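If you scroll down you'll find the structure; I have some questions about it.
Apart from one protein chain that is not included, each protein chain of the complex appears where it belongs.
Letters A and B name the chains as they come in the text, with residue numbers starting at 1 for each one.
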Amino acid sequence: MNELPTKSYLNDPKGLKSWLLTLDHKRIGLLYLFSIMAAFALGGIFAMLIRLELLSPGKDFMEADTYNQLFTLHGAIMIFLFIIPSIPAILGNFALPLMIGAKDVAFPRLNLASWYIYILGSAFAVYSMVAGAADTGWTFYTPYSTETTTSVISMTLGAFILGFSSIFTGLNFIVTIHKLRSPGMSWFKMPLFVWGLYATAIIQVLATPVLGITLLLLIIERVAGIGIFDPAMGGDPVLYQHFFWFYSHPAVYIMILPGMGIISELISVFSNKKIFGYKAIAFSSLGIAFVSFLVWGHHMFVSGQSELAAMIFSFLTFFVGIPSGIKVFNWVTTMYRGSISLKTPMLYALSFLFLFTIGGLTGIFLGALSVDVHLHDTYFIVAHFHYVMMGGTVMAFLGGVHYWWPKIWGRMYSELWARISVALIFVGFNVTFFSQFILGSQGMPRRYYNYLDQYQPLHAFSTYGSWILGLGFVIMAVYLVHSLFKGRVAGSNPWGALTFEWTTASPPPHENFATIPETTHGPYDFDKIVPKRTLTED
Amino acid sequence: MAQATGQPHFLQHHFTDVEQQRESAKLGMWIFLITEVLLFGGLFCAYAIYRSWNPDIFHNAHVHLDIFAGTLNTVVLITSSVTMALAIRSMQLGNRPATLKFLITTLLLAAVFLVVKYFEYSHKIHLGQLPGKFYTFGGIEGTNPHIFFSVYFLMTGLHGFHVLAGMGVITWLIVRTQRNAFSAEYYTPVEMTGLYWHLVDLIWIFLFPLFYLVG
Partner (left out) sequence: MDTTGTIFLPPGQSTISGEVDALFNFILFASILLFLLVVILSGYFVFRYRRRTVPGTTYGKDHNVKLEIAWTVIPTILIIIVFIWGFRTFLKMRVVPKDAIEIKVTGQKWFWSFDYPEGVNTVNELVVPVDKPVKLLMSSKDVIHSFFVPNFRIKMDVLPNRYSITWFEATSAGEYNLFCTEFCGTGHSEMIGRVKVVSEKEYGEWLEATAIPAEGISPVEYGARLYQSKACITCHSVDGSLNTGPTFYKKFGEQEMMADGSSVKVDENYLRESILNPNARVVAGYAPVMPTYQGILKDREIDALIAFIKSLKEDTTANDE
């Protein structure tokens, strides 16, 4: 029988103040967990409302303006408050120092500050909801965003502040990975999740300042009318789009790269198999990070940029696809001759493989110039984006949450209910979003409050899917909370993994390890080592 | 946290030794400076674009900037960079009074910079050479001359804000130095502030010719 340690980071020291002023990376990860999950729930409710309104054409139960505000809030909250910080700030914060055998991140105070900045930024975003929510879409395109009467300023200011939080996290991780690895852990002995976080952190640090200055310009433009993006005053609204996508395209890799890192961990551990092509996976993360800065123009193929620019951006866009494809093949090959266990985290990893492959392949349609002209700004984009972000990042995130859950709390969740939930989410997701590929290629434009009758059956289908999806998440919330009190005690290494975080107690003590561990083997050497399991298979 | 005996008091618990802590701080600071460069990079980009669209306006408007004030500020800021470097050097040698002296000089020079900037700004505000819809000045040929002043105020404004932030940090350093927080073994905050201050100086060295000289 496993027993919970009497003293862990969870109960030592006690008291609310010790949590709010904590410098422990694990506690900060949990602070992020609670706040980001609140944002996710909010964004999810907005999504359900949007789908409900679209059940039939015309007005169902809300006005057009309300609808426009809802999809803007859904997008802005899901992007800036949920998906960008989700994996790095929650799981990265919790697991990164553990995985490299460090006591903490390099700058614990900066880490705590980043959480407070996140809360401040979120407060502005939430305030904008009560003060006449923005109705611009999460992209805040000018000149619409400088003209509308809604509270664009408080939303963009929120996103601007959240940018600092993201930069601080990225900066912290780069320094931590460079300087705090335990003795013997060379770059190529780092777990692949750490590589994913490293590539992510580089993008966070390099791209976010440009978003910062862009949103700042937008705010100043709105407040003072300086004319930078205003065509009537000699400014250029398309310049805004360039600035915006220079950040926001790399930003989608901020969202997906750490997810890919998690998938590498899950597939290797649950196949009990050495990862195939370690270096290819590690370098393809860096490759994606680099090329991601050169493709922003593919969001503007129909904005009137020159044919030459369109050609270059289209060409480079395809080259972001190659490293992603290589990763998928590596993961599939990793399972070859393994010993595959279909526990919940692995089910999420397999869902990821399935959905992300669809998301990636539909990206090829959008990179092809002539086809993109037809598909641009239709539901095809919406579906593609959700397949990559939700089918990719969110699946990886949920897989990661289930994987590290016993490490975070020391207890297991109900495997049965977790499998029911993953099945509902997988089915619900496909019902909701696959129909949108067809809607889009049939010509249904995005951000439409009302639509022509011919699109009704697929819209209704999509809405039914959203209910299945919602049910899956509700079940998850219930069994996860339940597990905190009643869950089976997990022990230090319930899955039989080889990385450092599984060598210390679950939950870990305040400074992570009794003694700093030394690297004697690779993170996935399942061909040489049989890990000690603290839970038997069932 | 309880420190193992023999560990210096300034070593934080999660670092194994002083060297690791110093190296981490340095790397972190460089990364921070990169984000600063990119922040200004966006604005330099905007400058390049609007200049290439409106070369005549940029030429006609830049003659209204005060080259004397600009040159004076350049000299002031470069000098402050030198005194900042001297402050670090003095701390490395363990000379606390000299460090204090140089830090205070740096702070004063920064203040001089802002005062000169204040006179420049208030003159422009008086004449109505302002960004966007506030532009009321009539003496510049060409369409949309306010664009030049939009870019000018944005860039010098953001730079001025950085000078102000730097002054805050230097003031904190002065207080800490007085309280004997630094020594020849531990002067990382002074060194890091120095890096930041040189960057602020460097950005001005780009702004000055772009606005005042080539326009």
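In this section, a residue touches a chain if its C-beta (ideal position, glycine included) is under 8 Å from a C-beta of that chain, and two chains touch if they have at least 3 such contacts.
Predicted model only: the values in this text are computed from it and were never measured.
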Among shown chains, those touching the left-out chain: A
Touching residue (missing chain; options A:D24, A:D104, A:D135 or A:E221): A:D135
Omitted-chain contact residue, chosen from A:L4, A:I340 or A:I420: A:I340
Options A:S441, A:Q456 or A:T519, residue touching the unrepresented chain: A:S441
Residue among A:L55, A:A368 or A:I516 touching the omitted chain: A:A368
Chain not shown: contacting residue from A:L20, A:M311 or A:A514: A:M311
Hidden partner interface residues of subunit A, rising order: 64-65, 68, 135-137, 141, 143-144, 147-149, 231-232, 236-238, 271-278, 280, 301-304, 307, 310-311, 314-315, 318-319, 321-322, 325-326, 328-329, 332-333, 335-342, 350, 353-354, 357-358, 361-362, 364-365, 367-374, 376-378, 437-438, 441-443, 445-452, 496, 525-530, 533, 536-537
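Definition applied: only the chains that are shown with their structure count from here on.
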Centroid distance [mean C-alpha coordinates] between subunit B and subunit A, Å: 35
Subunit B-touching residues of subunit A, taken from the complex the two chains share: 102-108, 110, 167, 171-172, 174-175, 178-180, 205-210, 212-214, 217, 220-221, 224-228, 230, 233-236, 239, 243, 511, 516
Subunit A-touching residues of subunit B, taken from the complex the two chains share: 1, 12-16, 20, 23-24, 27-28, 31-32, 34-36, 38-43, 45-46, 49, 53-54, 131-134, 143-144, 146-147, 150-151, 153-154
